[in-house]
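Just below is one structure, and these are the notes that go with it.
Heads up, one of the protein chains got dropped from this complex, but the rest are sitting where they should.
Labels run A, B and C following the written order; every chain starts at residue 1.
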Amino acid sequence: MGDASPEAAAAKAEAMRGFLISLPSYLYLVLFFAVPFVIVLVYSFASRSSTGRTVLGDWNLVSYKRLFDPLVAQIAFRSLWLALATTLLCLVVAYPFAYFIATRTPRVRNALLILVMIPFWSNFLVRTYAWRVLLGSDGPVSQITQVLGLGETRLLFTVWAILIGLVYGFLPFMVLPLYAAIERMDWSLVEAARDLYASGWTAFRKVTWPLTTPGVIAGSILVFIPALGAYVTPAILGGARTVLLGDYIVDQFLAARNWPYGSALSVALMTVMLFATFVYFRAGGRNL
Amino acid sequence: MRRRTTWMVPIAVVGLMLAACGGGGGAGGDTTAAADTTCELDQTDGNLNLYNWSDYIDPELVTAFEEQYGVEVVESFYESNEAMLAQIQSGVSYDLIVPSDYMVSIMIEEELLLPLQKDAIPNIANLAPEFTDPPYDPGLRYSVAYQWGTTGLGVNLEAVGDAFVESWALVFDPELTQNFPGGVSLLDDPRETMGAALKYLGYSLNDTDLDHLAEARDVIRAAKPYIATFDSDQYDEALVNGEVSVSHGYSGDLLAAIWDAENPDAYTYVIPEEGGTLWVDNMAIPADAEHPCTAHTFVNFMLDGENGAALTNWTYYASPNAAAEPHILPEILEDPTIYPSDEIRQRLEIIADTGDYEINFTDYFAQAKS
Amino acid sequence: MPAVELIGVTKRFGEVIAVDRLDLAVDDGEFFSLLGPSGCGKTTTLRLIAGFEFPTAGSVRIHGREVGLEPPNRRPVNTVFQSYALFPHMTVAENVAFGLEMRRLPSAEIAERVRKALDMVQLAHRADARPSQLSGGQQQRVALARALVCEPEVLLLDEPLGALDLKLRQAMQVELKDLQERVGITFVYVTHDQQEALTMSDRIGVMNEGRLLQVGRPEDIYERPTSRFVADFIGDINLLEGRRVDSETVELVGGHKIRVLGDPSSSHVTVAVRPERLELMSDSDRPPDRLNRLPGRVIRRTYLGDVIGYRVDCGGVVVEVKEENRSGLVVRQVGDDVLVVWEPEAGGIVVD
Partner (left out) sequence: MERLLAANAWAVFAFFYLPILVLIVLSFNENRNVNIWTGFSTRWYGEILDNADVLRALRNSLVVAGVSTVCSTALGTAAALAVERFRFRGRRLFDGLLYLPIIIPDVTMAVMMLLFFVQALDLVNGLLGTRLNLGLATISLSHIAFNISFVAVVVRARLGQLDPAIEEAAADLYAGRWQVFRRVTLPLILPGVLGGALLALTLSLDDVVITSFVSGPGSTTLPVYVFGLVRRGVTPLINAVSTVMLLGSMLLVGLSLMVQRRPATLGGGNR
C-alpha cells in the first residue's frame, strides 16, 4: 500500500499523536539524559592528567583496554551473582506478598501499599545502620541462637548481611510492579483453570504466573540493575571485604579520580545491561 | 535517515559545549574576577557561601560571624573531598571550602584556589609553627589549617590484653589478629590503608615504588581472613559495640566513641610505633569565589584564638591555632591522643597527592580486597 | 438507504489481508449477522464499522454518510464487546450513563434514560453494583444497556453471547431478538455460531478468508448454499461428489446416478443434501420413481432424542441421514439394508 491511502494517513495521524504524547518526556530525556550521556561517552575516550583532571583532545582507547584486566571480570562476576541472588530472593518474597496485598479489599490494599513504602521515607543511612544493630553479635538474631545454645551468630560483615540489606533496600521495587500486575489480573481466568481440573499450583503456573510476567519482568529489572551497582549497602553491612562493580566504579570517580576509566566502565556496563534487557524481553516474547 | 538527523542535534549541542569550555575539561572559566580583587582587613563583599563537611562548625560561631559582620553565611555540605572537588572543578561558585591536605595540593596544581591575601588575615600569625609550612601548600599561599588529627588504631583492651604492641601488626599480623574476637576493621580508603601497610613494612606512606605497593597489597591480602570489615564510617561504633577488637580510623571519631562508651577505660587509641597519618583540614578560597573578601574575613575570624578554641571545644579535633590553646578545654588539650607528644608527632606523615600513582593505589587496594 | 454500507472495503495488517474487497449493505432496522469461522475477518469488518480500524481501501457509510476515517466517538454506532468491556471502576449505572455523559446530555435526562435502560434489561436493582459483582449474563445485559441507551443508528455486537452457558445463551437469543424488534435499531451481529445466526437474523452474511461468500435470509443460506464452504459450515450436510452425465443427471463416485435440479457448470459436481431431507426406506416400500435412491447398509445409528441419526454406506459414498423421531417411525438396526431416498429438489449443486 502506498502512503497515499487514507488509512495510511490516519495511521500517520495516530503515530503523530503517539509521538506528541511522548514528546515532553522524549525531549526531557534527550536534553537531560542523552546529551549528558554523550559527554560521558566523550570522556571515556579522554585521558587522566597526573592531578586527576580529565584531559580532552588526546583521544585514546586506554580506558577501554583496561576493561580486559582479569580483575574487572572477577569483580563483575561476583557482582552478577550477588545481583542475581538478590533479584531471586526479592521475587520469592515479594510475589506472595504482592499477591496478598492485591487480594485485599481496595481500602486495605491502599493502606498496605503505603505501609510498604513508608519505611523508605526515612533516611537511607540511618536505616542501614539500624540493620547493623540487628545483625551484629549482640543483635536479636545472635541472641536467639545464644538462647538456643548455638553460640554467637554474627551475620554482620558476611555475604548474608549484604543479601539481607540489598533485599531490604530493593524489595519495594519488586513489590510495586508485581502488585500492579496481580491486581489487574482477571481472576476468572484462574477460576477457569481451576474449573479445568488444574490444581492450585498448576493454575498458578499455567495462568497466574504467565499473566503477571510483565510485572515480574519490570520488577526484576528494577531490582537487578541497581543491585548490580550497589555499593553503600555492601560496604556498611558486608564490610566491603570484596570489591563489587558499584564501588569499583565509584572508586574510579571519587578515589582514583580517573574519570575516563570510570566513564568507560559505566559505558561498558550500560551496554551489557541494555543488551541483556533486550535479550530478556525477546525471551519473554515482548518487544523492548 | 530521520533518525540520524535527530541524533545530530544533541551531538552538535555537546560539541558546542565542549568548544565553549575550550577543551579545558571543566575547569571554571573566569577566574580573573576574584583574583584581581584586593581585600582589606574585615572587609565584606556579600554573603558567605560556605562549603563544608556536615556538622564541622559550631553553629554559634556562624551566628557570631553573621552578627559581627552583618552578612549571612549560606552553608552547604559535602560528603567527600572528591565530590567537593568535582563541584569546584566545574565552576560551581563557593566562597570558602574545607579541603583535606592532599586535596589542597591537587587543587593548587589545578589552579582552583585563590592565593590568600595575608594582609587581610593578620590572625594567620596565631598558627602553631608546624602548620605554617605544610608540604601540601608550602608557605601557606592558598590555605590555612582548620583542624587536624591523626589516623591510628582504636583498641579494645579486654580483647587485646594490656601488654599489646603498639604496632600495625595489630591489624596486619594474622598471628595476632586471629585471636581477636570479631577481628579487626580497616579504613575503606586506598591511601589510608595501603599507607598503613606501607608504614608497617617500613616505607613512607607516599611511597610510589610499585614493588613496595605490591608488598603492601600482599600484607593486606594475608591479613584479610581476620579483617571483619573495610569501613570508613562506622569503625568507631564497631569498636565500642564489641563487633571488632581493633579499629583503624581517625583520632576524633575513635576518641569520641571511646568517651561515649559505657566503659571508656576498656578502650584506647594508639598511633603505631611505625608511624601513621597526620591529616589536616584547611580553609581555602576557590579561585572563582564571588565574595573573596568575606571569605578572607571569615578565615581571619576563625583564626582568632577564642574562636579557634570554640571550634575545637565543639568538634573535639585538635586546633592548629596556638593562640587558641589557653581557651581550649583542658581535657581536650591534655589528652595525648588528641594532642600527641612531640615524639609521636615525629612519626606522623601527611598524605600527599601522588599524581598518576593514585591509580595504582586504588588498583592494588582493589586487588587486595578481591 | 441502507443503514450500513461497505463498498469495496479492504483491510490489511502488514502482509495479512483481513478483509478483502468486501461489499455489503445492511438495511435499516435489520438484524444482520456476519457468520464465519474464527479468523475469517468478521470481527475486523465489525471493527471497521465501529471505527476501531480504518479501511486500507474502500468506503464505509452509515445512512449514506461516509465514516471510514472517523474515530469511533464520532460514529452513530455503539458496540457490545465480546468481553463486554465494562468499566470495572464504575457502577452499573455509571457504566450505562457514560455515553450520555460524553454527549453532554442534561443530568436529569441521563438519570431518566439510565433508569429506563436498566429497566429494559431488568437490572434496575443492581444499579449500584460494580461489574465484578455481576454474573456473566448480567454483565452482558449491562453491556447491552450501555450501548442501547445511546440510541445508536446501528448496534454492533461482537459475539456477545459467546461467554454464556448454553441455557442462558438460548434465552438471551430470544431476548435479543425481541429487544431488537422492540427498539427497531439496526443490529450487526458477529458470530461463529450458525445456530445463533439462524435463530435471530433477518439476513446472514457468511464470511471466509476475508470474503463475503453469500448473503441471504437464514432459509436461503441453509437451504440453498451456493458454495461448498457455506454448505459445509452451516448445519450438517452430505456432500456427494460426482460427474455430470446430462443437464439433469449426475453419476456419483460409486456409480449410482441421481437427478439434480439446476445446471451444473462443470463436469465435476458436488451435490449437497441436508441429512434431514433424506429418508430411509426398504425395497418393499416401493419409493416413487421420481425420487433419488441409493441402496446401502446402516453402519451406525445415533439416538439424539428428537432425531435419530444414521450413517449409511452406499458403496463408496457414505451419507448421513436424520429421521424425525415421530410415532410410527421404523427404527433401523446396524447392518440393515436400506434405500436412502430424497426428492431431487432437496439436493443443490455447490461450487468449491
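One rule holds in what follows: a contact is a pair of C-beta atoms (placed from the backbone, for glycine too) under 8 Å apart; a residue touches a chain by one contact, two chains touch by 3 or more.
Quick caveat, the model's predicted, so the values are computed rather than measured.
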Using the whole complex, pick out the displayed chains that touch the missing one.
A, B, C
Option from A:76, A:166 or A:254 whose C-beta touches the chain left out:
A:254
Among B:130, B:158, B:233 or B:273, which residue is in contact with the omitted chain in the full complex?
B:233
Name, in rising order, the residues on chain C that touch the hidden chain in the full complex.
50-52, 71-73, 77-79, 81-83, 85-90, 94, 98-99, 102-103, 146-147, 150
The missing chain sits against chain B at residues 2-3, 6, 16-18, 20-21, 26, 29, 49, 51, 53-56, 59, 74-79, 83, 86-87, 90-94, 232-234, 236-237, 240-241, 250, 252-253, 256-257, 260-262, 315
Please output the residues of chain A touching the missing chain, sorted low to high.
14-19, 21-22, 24-26, 28-30, 32-37, 39-40, 43, 93-94, 96-97, 99-101, 103, 105-107, 109-127, 129-134, 168, 171-173, 176-177, 179-181, 183-185, 200, 211, 214-215, 217-219, 221-222, 225-226, 229, 232, 245-246, 249-250, 253-254, 259, 262-263, 266, 269-270, 273-274, 277, 287-288
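To be clear about the criterion, only the chains that are shown with their structure count from here on.
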Using C-alpha atoms only, the most centrally placed chain is A
Please identify which chain has its centre, taken as the mean of its CA atoms, farthest from the centre of chain A.
C
So, in whole Å, the Cα centroid of chain B is separated from that of chain C by 85
Considering only the defined contacts, which chain C positions touch chain A in the complex?
11-12, 54-57, 68-69
What residues of chain B sit close enough to touch chain A in their complex?
9-11, 13-14, 17-18, 23-27, 80, 82-83, 85-86, 89, 106, 109-110, 182, 185, 188-191, 224, 227-231, 233-234, 237, 241-243, 353, 355-356, 358-359, 361-363, 366-367, 369-370
Hey, which residues of chain A end up touching chain B in the complex?
30-31, 34-35, 38-39, 42, 46, 48, 50-57, 71, 74-75, 129, 132, 136-138, 154, 156-157, 235-236, 238-243, 248, 251-258, 261
